[in-house]
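Heads up, one of the protein chains got dropped from this complex, but the rest are sitting where they should.
A and B label the chains in the order they appear, each numbered from 1.
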Amino acid sequence: MFISDTQEIMAKEKEKKSKDIVEEVFQPDPEYKIITRDLDVFYGDIQALKNISLFIRPFTVTALIGPSGCGKSTYLRVFNRMNDYIDSFRLEGHVYLDGNDIYNGKINLEKLRKDVGMVFQKPNPFPKSIFENVAYGLRIQGVKDKDFIHERVVSSLKKVVLWEEVKDDLKRNALALSGGQQQRLCIARTLAVEPNIILMDEPTSALDPISTGKIEELIFELKNEYTILIVTHNMQQAGRVSDRTAFFYLGELIEEGLTKEIFLNPKKERTQNYITGRFG
Amino acid sequence: MSNEVRNRVKDKLFRYLGVISTWIGLVILGIFIVNILIDGVMRLNWQFLTSLPSRFPEKSGILTAWTGTIWLLFLTAFFAIPIGIAAGIYLEEYSKKSRISNFLEINIANLAGVPSIIYGILGLEIFVRKLQLGGSLLSGSFTLALLILPIIIVVTRESIKAVPQSIRDASYALGASKWQTIRHQVLPACMSNIITGIILALARAIGETAPLIVIGALAYVPFVAKSPMDEFTVLPIQIFNWISRPQHGFIINAAAAIIILLIITFFMNGIAIYMRNRWQKRSSA
Partner (left out) sequence: MRKLKEKIIEKALFISAFITILTTIGIIWVLFAESFSFFKEVSLVEFFTDTEWAPLYAEKHFGILPLITGTLLTTLIAIAVALPIGLTIAVYLNEYAPRNFSKSIKPLLEILAAVPTVVYGYFALIVVTPFLQKLIPGMSGFNALSPGIVMGIMIIPFVSSLSEDALRAVPNTLREASYGMGSTRFQTAFRVLVPAASSGIISSVILALSRAIGETMIVAVAAGQQPRFTFNPLVSVETITAYIVQVSSGDVPTGSIEFKTIFAAGFVLFMLTFILNNISFYINRKFHKQYE
């Protein structure tokens, strides 16, 4: 499938530098949907992410794995700038989405969050009706057309395979749904604003195995239309749903590559130890 | 008696003392209320409710007083609610931990503990004299609004604090701005709590007497107030005035007026508690 992985790209750059070729200004390669380069993230004096460079192609599912507290969630939140709400947060380096640096230069935060959706670990539907949950994203953009909203709500609920279960009473309070249904509702809510990237932060860790299975099927379907990053503690899950996997340890990106490669033939010893359960 | 037995006796005695103490206040209040009912319930009739005050106790009524109370209730609510909720939102959602925000918080805690008569003195100087509003409903409602403002602010803050952060996160992640998140998610989620607190604050406001006396609400107002600039009286002041008169007829009037005031007060408290229970059940559905 893919010829070069992140490390190969970086290696090529190093080569360029060592050959004393005049440093060009880095042009984000349009082949990649998401790029981070030399990304450093600090919370006050603590460095949460060290020198992360990662290149992600469109319409793929990339799993971020690693022990707790290694910066995976922080990394995820870099892409929709949810870390901005933490006072001590500081970022150095570059983050490119579709070639645009989202931390430097003029960026419309609201549009960014429309394009980059997020699904959280614990399902967090709004304490409103099922319909209003999905419609919220459209309403805050100022969409007033009732038919348009209705159509979008229906199609989003269908995409997450929730429509059949709730179509009889869209006015029911979302909190009355089961955990698995709530999480699918949250995904529908995200899809309603038509993002092209979806960030998932351990989306099934609070759910039962059956709901987990349903959501994993869903992720597999969504891959055709969206670029997905998923943080997961469950390595079997990473194996099931992702094309590529990135292994984080203590804020550093240890290894990244095809999921099959990472799990069957990891290059770094630490990766090997984590995968076989020797720690973490 | 051995030590052990003595200790057990003390324990048992205290248990009885505990039960008695818990109920004694309410029992005494009950006795008071029964007394009031005996004194005043006979006086309650249509004439009493619709007459203006007069020199003769039999002819006097509480029309001016209860219309004044209603007027004051709505005007005070009109001023205090938007400012109180807005201030609560600011303190809880916008202000960051800083010296100013700390100072604001301590200040509000202090204001909540200032005796209500001091608010009357403030109102007298600022609203009645400096702003030349006289002893009008406007002065009275401004004064009471300032009085209950700290209560509404605290209740708003507590209610907002109880809204889980996950709701805000979900809203921001969809691209909503801070105000959109507050207006469409945070406030609706805790509005019932805020309303309950507001009703309780207003119930307290209509029972206030001292600050209104200080700003010049008169006891003898032989007309019904028709505009916010009119002079006025309220039930508590009318009651106070009647109690201070020697004629026994006025004491009866006072008792009857108290019954009306208590009905209004308990009704408002009752609604607040009922709403709180109902909404608690709904949100845990």
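Throughout what follows, contacts are C-beta pairs under 8 Å (C-beta built on N, C-alpha and C of every residue); 3 or more make two chains touch, one makes a residue touch a chain.
Being a predicted model, the structure only gives us computed values, none of them experimental.
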Visible chains that the absent chain touches, using the contact criterion stated earlier: B
Residues belonging to subunit B that touch the chain removed from view: 7-8, 10-11, 14-15, 17-19, 21-22, 24-26, 28-29, 31-32, 35-36, 39, 82-84, 86-87, 89-91, 94-95, 104, 106-111, 113-122, 124-126, 129, 146, 149-150, 153, 177-179, 203-204, 206-210, 213-214, 216, 219, 236, 239-240, 243-244, 251, 254-255, 258, 261-262, 265-266, 269, 273
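Simple rule for what comes next: only the chains that are shown with their structure count from here on.
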Of subunit A, residues touching subunit B in the complex: 80, 82, 85, 87, 109-114, 117-118, 120, 122, 124-128, 136-137, 139-141, 173, 175-176, 186, 189-190, 193
Residue ranges of subunit B in contact with subunit A within the complex: 96, 164, 166-167, 169-177, 180, 184-185, 188-189, 283, 285
